[in-house]
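See structure below.
One protein chain omitted, others in place.
To keep things simple, chains are lettered A and B as they appear, and every chain counts its residues starting from 1.
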Amino acid sequence: MSPVGNENRVLSGLVEIGRGLATVMSHFGREPVTLEYPEVMPDLSTRFHGRLCLLTKSDSTDLCIGCKACARVCPCDDLIQIEMHRDENKKPVIDRFTIDIGRCIFCGNCTEVCPVDCIKMLSDFELADYSREALVLDKFDLNLPGEASDQWRVEHGLEKTVK
Amino acid sequence: MSDIQGITIERDIQSEDMVVNIGPQHPSTHGVLRLVTTLNGEVVKNMEPVVGYLHRSKEKMGENRTFFQYQPMIDRVEYLSAFYDHYVYCTALETLAGLDIPKRVQYIRMITMELNRISSHLLWFGTFLLDLGATSPFFYAFRDREKILKLFEDISGARMMYNYYRIGGLNADIPDGWIEDVRRVINELPKRFAEYEAIVNKNPIVMDRCIGIGIINTEDCLKYGVTGPALRACGVAQDLRKTNPYCSYDEVDFDVPTSTDGDVYARYQVRIQEMYESLRIVHQALDNLPGGEPADIRKLQAEYDAVATEIKEAKKRVIVAQKQETEPEPADVKKMEEEPPELDKDWRIQGKKKVNMVSFKPPVGECMSLVESPRGFLGCYLISDGSPKALRIKWRGASYSNLSILPSMMIGNLYPDLMAVFGSLDVILPEVDR
Partner (left out) sequence: MSEEKQSESKEAAKDDLPPVIEPGVYGELLEKKKFKVQHLGMDAMGVEMIEVAAESLLRVAEYLRDNKKCQFDLLVSVSGVDMVDYRLSVVHLYSLSSNESLCIKVRADEKEAVPSLMPIWPAVDWHERETYDLMGIIYEGHPDLRRILMPTDWIGHPLRKDYVENDPRLVWNRR
């Protein structure tokens, strides 16, 4: 091999290294594509299909009227279980409202049919738990306090207070 | 051994064939597919795809759920382009019930479907090159796919299981600012695609492994019912969007990319070109979206509502005046006779009469709706007996037919080409097994 050829090869090699470095440097200042998840939470849309919750009235009393529309349209059998009775004023009282969140497929069908805008979805997606039983959420877990419910309604363009 | 699940393998005296059982848990099979492959050295002598590991009885589920209950299940038939499944299902029911779909709904459906095609092809691009051994394109493709998925999350609330289309319309209108977001993403994507093409198109390894491998022609495609990009790569410009226009595809201008080689590389090029065409469709659909920004529609609706309430109140005043036997104000009488203005029917996101999802009952009849999904013909054969549950729902997935051609493509070819050939078919196993 002639020395001239070697020089050319060295030169072209250097040029290639320079080009490679230029590519690397061009990416130096740009914003990262990934998120450092547990520290930085993702920016989710208001329509996000997350954990189900029950909104309450502004004074933290039940908004649900026990019509069972959500249970009827749920694609998973017996996922939402509701037991209710009516008190002396014919007002509905919810005795039991459980959602097996471990079997929920987060489709959002129930939120669409609710006549009083009670069952809704939060943007909460960290739902892991230690046992299967703990994933069955009852009314206590599902009810959102009055203030938080109002805030939810404001964020989603509904009327703020419900009496 | 000479018998594996009924497949008899010939015995050679000189050399013994080796049976390699690929899958069901294999990273390159894009799901759970088992390929019982008989090898003579490096040459594939026989191949038998064994499917059904992902069978979730989606068709039976459709028979014992109401139409609205079944809708979230459709997402899971083919999860990489679920908007197509929803479209095909909703169209079947809408045609059965004879519903008119507003233009705005059709355009939003078109935008989301084409974005879905891009996201599906991007995932295919990444995984296909990952099968060939290149890891970087996978990350690039996923980076860009993520932007499209974010758009879907904004509009439907979920990244893959959308559940957004409804019979006769949509779940909700597009959110504010979504149009700008889409424009930003689709203006950025052509640069990315050019980047992909720059690193892949003339790459000697890709060319060596793709050109002249897995060649099929039109006759083979018809023999196995192969449709979609695999058929177009054989030179047939068959695209249901062009030949049997549905939705509003007859109002937008786009080309059907084809190639004549019929090999793996041709299929790769057809898909890349399709992504550019999809971008063209999205651009046009955004420009011509009836109604435009949702905020404008809301403003107009509020104005119309105000006028309608004025008319209503005038009517009330006239009635009160008539009861009191006094002369009503002439302005009120004049106002009463006015027709309340209505929003352009093309601007709605539901038909004029909203379909009651819970008790929706289509009339007795049957219907086969076909669309061009990213993988080929996607069909839903729906028979209704007039009850709120379907008598029969049959899914015709493109991957099912496309996968059946694999053995004939592989027999007599080299084993290392298997993953390139299989990857180029873009088979999604949930759609095969349903």
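Here is the rule we use: a residue touches a chain if its C-beta (ideal position, glycine included) is under 8 Å from a C-beta of that chain, and two chains touch if they have at least 3 such contacts.
Small disclaimer: the values here were computed from a predicted structure and weren't measured.
Judged over the whole assembly, touch between the missing chain and the shown ones holds for B.
Among B:Val43, B:Ala134 or B:Cys367, the one in contact with the hidden chain is B:Cys367. When the full complex is taken into account, the listed residue touching the unshown chain is B:Ile383, out of B:Ala321, B:Val358 or B:Ile383. For subunit B, the list of residues touching the undisplayed chain reads 5-6, 51-52, 55, 57, 59-60, 63, 92, 95-96, 98, 222-225, 227, 236, 238, 243-244, 365-370, 377, 379, 381, 383, 391-392, 394, 396, 400-401, 404, 433-434.
We take it that only the chains that are shown with their structure count from here on.
Contact residues on subunit B toward subunit A in their complex (touch as defined above): 65-66, 68-73, 75, 143, 146, 153-158, 161, 163, 171-172, 175, 357-358. On the side of subunit A, the complex with subunit B involves touching residues 33, 44-49, 69, 72-75, 105-109, 112-113, 121.
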